[in-house]
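A protein chain is absent from this complex, but the other protein chains hold their places.
Moving on, here comes subunit A:
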């Protein structure tokens, strides 16, 4: 991650970035150039006056996100400039920290397997020139937690599936214990003993065994935890219902839900959130092999409910069924939010600009949507209709996993399926299949993994779950 320092004096040799507010006067020496280039400080608009400063438009800022996005735009524009100076004099501490966070998000690259040519490389070090360095550093402590966590999630999602196997993913997650997060891992034997038949079935075709990982952050509040549940399919071939070859490489990102949940835990830990939280991550590889599960198989899930498999490529909802059950039965959480790159249907429905938001609780859904708006991760509510659940009636089991055919509302079907396993408490499901990666640079980063969900969940917790609760949920075991 971009190395960020806050200083009251400018170091030598760094390229200067100057934020410009719409309608505010620019320094005298820049006015001619800015006006010649028709620069009006529009939000996210960048004007490079090399060797002078790089101007970045803030527009008329209404929220910290505007500053973050401007920072990201500046970082995306700065190529081959290793050291950058952000002139944040005159800005508040929160605004300066937000711009730095945005620059860190924009400067992120995944370069584990290549050397980015020097002239293409993003900035590596940022000095933020501020009036009050102490206040800015305090603001940065919180802002950097979610930023760092988001970038960790991006890294995990970017890793290819031959490296990030189930075991390797678990190894990385164990490192979170350094941040005070408890990590518990269930392997095949434990899963079999506990009857987690859906997760085991999805993972049984792979040489990389399935794992159920539980991350726990105790916090300080005496309240039931919030629970995040993530789909962590490290690679999805589709299994016996194998996918077409075109685009299959993108399936290395099919663990983005789990990555987002783990990232959110990291964010909470890094900023020392008082809110108790758990994340339950269902990790498996959906491989095609002699041992793979088949269409027609009937699985007994951890909840005892049986599921008829009709398409082995609808594996995400199966592993989530066991993970959701685990979360609600073991932790009696005050709310459960699951994240999954679940369906192609949600991409057809909402494209790449919004994730699908399903659930059983209007207040929870509204709170999540608001948190998403605040961090630039947009959701859109989607329905679970009676007909969607009726469609899943099975001739042989308690429920059918999905339908097969054309023009099916598969995202709604998937949500209707998950609802059966999500218990009675508030639950929301985010289908992030369209937003986990982007083909082109976006408002908060370059093309590639977005880390979608980390900042959203962190913000949701911060907005709703960090004050002492006067009415803990009945029966909560903490």
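As a convention for this text, a contact is a pair of C-beta atoms (placed from the backbone, for glycine too) under 8 Å apart; a residue touches a chain by one contact, two chains touch by 3 or more; residues count from 1.
Heads up, the rule we're going with is that contacts and distances are computed from a predicted model.
Undergrad: Looking only at the UniProt record of the hidden chain, which name from "Cytochrome oxidase subunit III", "Probable cytosol aminopeptidase", "Succinate dehydrogenase/fumarate reductase iron-sulfur subunit" or "Multiple sugar transport system permease protein" is the right one?
TA: Per the UniProt record, the undisplayed chain of the complex is "Probable cytosol aminopeptidase".
Undergrad: Tell me which residue among A:226, A:240, A:349 or A:414 touches the hidden chain in the full complex.
TA: A:349
Undergrad: Check the options A:252, A:334 or A:388 and report the residue that touches the missing chain.
TA: Looking across A:252, A:334 or A:388, the contact with the absent chain belongs to A:388.
Undergrad: Which of A:19, A:434 or A:448 sits in contact with the chain that's absent?
TA: In the full complex, the listed residue that touches the missing chain is A:434.
Undergrad: For the full complex, which residue in A:62, A:246, A:290 or A:407 touches the chain that was left out?
TA: In the full complex, the listed residue that touches the missing chain is A:407.
Undergrad: Which parts of subunit A face the unshown chain closely enough to count as touching?
TA: 345, 347-354, 380, 382-383, 385-388, 391, 406-412, 434
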